[in-house]
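Removed: one protein chain of the complex. Kept in place: all other protein chains.
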Amino acid sequence: MQLASFIARRILQLIPTLLFILIVVFALVRLLPGDPASAMLGDRALDADVERINRELGLDRPLPVQFAVFARSVATGDLGDSITLKLPVTELIATRLPITILLTLMAALIAVVFAVPLAFVAATRRGRMADSAVRGAFQVGLSMPVFYLGLILLTVFGARLRWFPVGGYGDGFLEHLHHLFLPALTLALSLSAILMRNLRAAIIEVIDAEYVQFARAKGLRPRLVLLRHVLRNALISTVALFGLSIGTLLSGAVITETVFAIPGAGRLMVDSIYARDYPVVQGLTIALAVLVSLTFLLTDLVQAWLDPRVAR
Amino acid sequence: MSDTAAPRARMILPRPLIIGGAILLASVVVGLFPALFAPFDPNAFDYGALLQAPSWAHPMGTDNFGRDVLSRVIHAYTIDMQIAVFATIVPFVFGTIIGALVGYAGGWAEALFGRIVDAVITFPFLVLVIAIVSVLGPGLVNMYIAVGVVGWVFYARIIAAEIKVQKRLDYADAGRAMGYTHLRIIFRHLLPNAITPAIVYWMTDMALAILLGSSLGYLGLGAQPPAAEWGVQIADGKNFMATAWWISVFPGLAIVLTGLGFSLTGDGLAEVLRTKR
Partner (left out) sequence: MTDAMLEVRNLTTTFGHGRLTAVNDVSFTVRPGEVLGLVGESGSGKSVTLRSIMRLTPESGAVAGQVLWRGRDVLKMTASDLRRVRGGQISMIFQEPMTALNPVLPVFVQIEENLRAHTDLDRGARAARARELMDLVGIPDAARRLREYPHQFSGGMRQRVMIAIGLASNPKLLLADEPTTALDVTIQDQILKLILDLRDQLAMSVVLVTHDLGVVAATCDRMAVMYAGRIVETGTVAQVFAQPNHAYTRGLLGSVPHAGTERSMLLSIEGTPPPLGALPAGCAFHPRCDFATAPCRTTLPVLEDIAPDRSVACFNRAAVLAAGSPI
């Protein structure tokens, strides 16, 4: 079937992408000025120590060999050991990344719950008060830094009102949700602003389309016209944008986790940078990039399902 | 049913452009001459006036070292507006040149470029930037380098798409017929007609740069304390949110206001350029 071959082709496309991710991360660490060993040990490192670290990391061998070794160990799930935490990086990622994924999923859900109805209100009352109010509010939302919003929400709803915990992750799934709600809300704001803006424009474009007129001419109920004919078509471009925004969301998660002291991958990333724990930074960069490319894959599949013309 | 309304005699500037432009103009003036507006030295400690709430003497209060928050917010305009420009100008120029060449050449250059774009967008931008900063070390210059390594791609993508459209129009053929060199056709004839969307994106990008710069400042990877930078200030005040909210809240408002200035200007500019077409 068409769809099946589309999925197969799309999965094959992942391979060069993954390879490229490895090359970039490899190049990043090895080709940029400043060598990792002295970065790790600081300015007052002894030459002997630098050499030892270089040898341990295999940095004294030719670049292509280094890359082959690097690629093979990554492929076998070996991302090296954390310098400060003395644990395998893979293990660290396995415990920390799910927290970040849960946070991101919650944020995405909240963003959609906000964006879709508001986009509808704004698009169907184009140019009127409600439209201006929604757009104005979201213009502000777009200019609001994540860490600032997080800090304010944390202070008001956490410290003052005590509706939510002021940080951490809690035990058990419900506690996790409770702990992650404020961070997710923080993270959701700018995404929902972006989605709202795009969906509003898409709805405006679709709402005067001939097939929507034709649907009305069939005597369908307005709700059916709106959901089946307007929203479904308008969502196609918004889904693409949603997928592309996942990187921004993960970027935001790095900061949000720092503000709310959530022990996720983002927090680990920042801590590792402070500690110059470069195997962890490298491993996390790879993991996050892989996560993003998997999200792109998922987005394409959802799009192919929404729009049969995509899978050709 | 074409719109047959008579063409407007004079271009009326859209309101977002006026408001946004005014905010930006004020931001630039304050950023260039902060000393004219700041009542105090932004780094002067005053142990006699620690953590004071906003008052006539200190409209935005003082921080835990007795520094005047208003003066620090004003002086931060210098750094943060600088971030907006410096972090974006290199990607803008470099990306425009690459994009113009790629869009004009097409073929394998375009295919290769497409792969690069695909790869770059798989890295969460901030993650990549802080990964680079972690290798190079914290600081503004390293942040500019990190942003530059990645940011040019977005401009190049916009310009390449525009140039591709322009290339097919008649006047490009006319240029070739006149025997102009490729470079002359690209940069004298095609680029001026292709650059407007990139300028609109530049506005958005400067707003994003301020968000990024202040985020890195907050994380301790951008501007270094005791510099007056909004992100740094918010980080300074984060432990006092319950008792002295003003240390963090006012710098944040400055970020929002400036970001609003850029995005309103971008929206207004887009509107003007759209109707002009």
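A and B are the chain letters, set down in written order, and residue numbers restart from 1 in every chain.
Assume a contact is a pair of C-beta atoms (placed from the backbone, for glycine too) under 8 Å apart; a residue touches a chain by one contact, two chains touch by 3 or more.
All values reported here derive from a predicted model rather than from experimental measurement.
*Asks:* Touch as defined at the start, partner being the missing chain; which of A:Ser5, A:Ser73 or A:Gln213 qualifies?
*Replies:* Reading the full complex, the residue touching the unseen chain is A:Gln213.
*Asks:* Please identify which residue in A:Lys86, A:Arg162 or A:Arg221 touches the non-displayed chain.
*Replies:* Checking the options A:Lys86, A:Arg162 or A:Arg221, the one contacting the hidden chain is A:Arg221.
*Asks:* State which residues belonging to chain A touch the missing partner chain.
*Replies:* With respect to the unshown chain, the touching residues of chain A are 208-211, 213-222, 224, 228-229, 232-233, 236, 306-309.
The rule is short, and it goes like this: only the chains that are shown with their structure count from here on.
*Asks:* Chain A to chain B: how many Å between their CA centres?
*Replies:* Inter-chain centre distance comes to 22 Å.
*Asks:* Write out the stretch or stretches of chain A touching chain B in their complex.
*Replies:* That would be residues 16-17, 20-21, 24, 28-29, 32-34, 36, 39, 139-140, 142-148, 151-152, 154-155, 159-160, 244, 247-248, 250-252, 254-255, 258-259, 269-270, 272-274, 276, 278, 281-282, 284-285, 288-289, 292-293, 296 of chain A.
*Asks:* Tell me, which parts of chain B touch chain A in their complex?
*Replies:* Chain B reaches chain A through residues 115, 118-119, 121-128, 130-137, 207, 211, 214-215, 218-221, 231, 234, 238, 241-242, 245, 248-249, 252, 255-260, 262-264.
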